[in-house]
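Excluded from the complex is one protein chain; the other protein chains are retained at their positions.
What follows is chain A.
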Amino acid sequence: MSMPRYTLTLWRIAVFIAALVPLAYWSSQVAINAAGPEPGRYLLLNIGQGILWMLLLTLSLTPLTKLTRWKGFTLIRRQLGLWTLTYALLHLFCYAVFILGLDLSRLGSEIVRRPYIIVGMLALTGLIVMGVTSNKWSMRKLGKRWKTLHKIVYLVLGLGLLHFLWVVRADLEQWSLYAAVGALLMILRLPPIARQLPKFRQLIKRPGQARA
């Protein structure tokens, strides 16, 4: 599907702004005192779910591209990946600053002592590794290994869900929804199923796509 260049640029800017909206909204809730008596934890938890949103959206781009062949989805993959990392860093920031009051010795001891935090840190490390190798230079340098390296995104998804599962206290409904979407996205990557995706395109064909 061909589109003018500027449309794609606008699309990328729109995605950028859309990714900022939740952060702006949560911050405004804190600013107007509508985030409850523990605003730091409000941000921590919301941003924590935000990481999963970003991660799942990032992982949905490849199947969406297969379904639609629209290159706009591929174009925002790196951006959404970096948003996932940004949210994760903000989540860690909330924890260290708003929950622990920047008590670094406690941060250190909590990181080594609590399994759910260890798992979170592992996931964050994976995101950081992908983030710093998300540039053209690294892609050239790593060649084929780049693709292999970025498969750790699946590990990050698993670790993120495990971390969340450990946080959940009494009701698994929300967690199950994230896990179900994650599982669906993984299934869509299984080669026999991934191969079928372009065929579905015929079913959802719209006039614009017919010319692609």
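Rule of thumb we're sticking to: contacts are C-beta pairs under 8 Å (C-beta built on N, C-alpha and C of every residue); 3 or more make two chains touch, one makes a residue touch a chain; residues count from 1.
We adopt the following convention: contacts and distances are computed from a predicted model.
Name of the non-displayed chain as stated in its UniProt record, restricted to "OB-fold protein", "2-oxoglutarate oxidoreductase subunit KorA", "Protein-methionine-sulfoxide reductase catalytic subunit MsrP" or "Pyruvate dehydrogenase subunit beta": "Protein-methionine-sulfoxide reductase catalytic subunit MsrP".
Checked against the full complex, the candidates A:Arg114, A:Arg145 or A:Arg195 give a single residue touching the omitted chain, namely A:Arg114. The chain omitted from view is touched by exactly one of A:Leu8, A:Ile99, A:Leu142 or A:Val181, namely A:Ile99.
From the set A:Pro39, A:Pro63, A:Gly81 or A:Gly160, the residue in touch with the chain omitted from the display is A:Pro39, counting the whole complex. Screening A:Ser28, A:Ser176 or A:Gln196 against the full complex identifies A:Ser176 as the residue touching the chain left out. Contacts to the hidden chain, counted on chain A, fall at residues 30, 36-41, 43, 97-101, 103, 106, 110, 114-116, 166-167, 169-174, 176.
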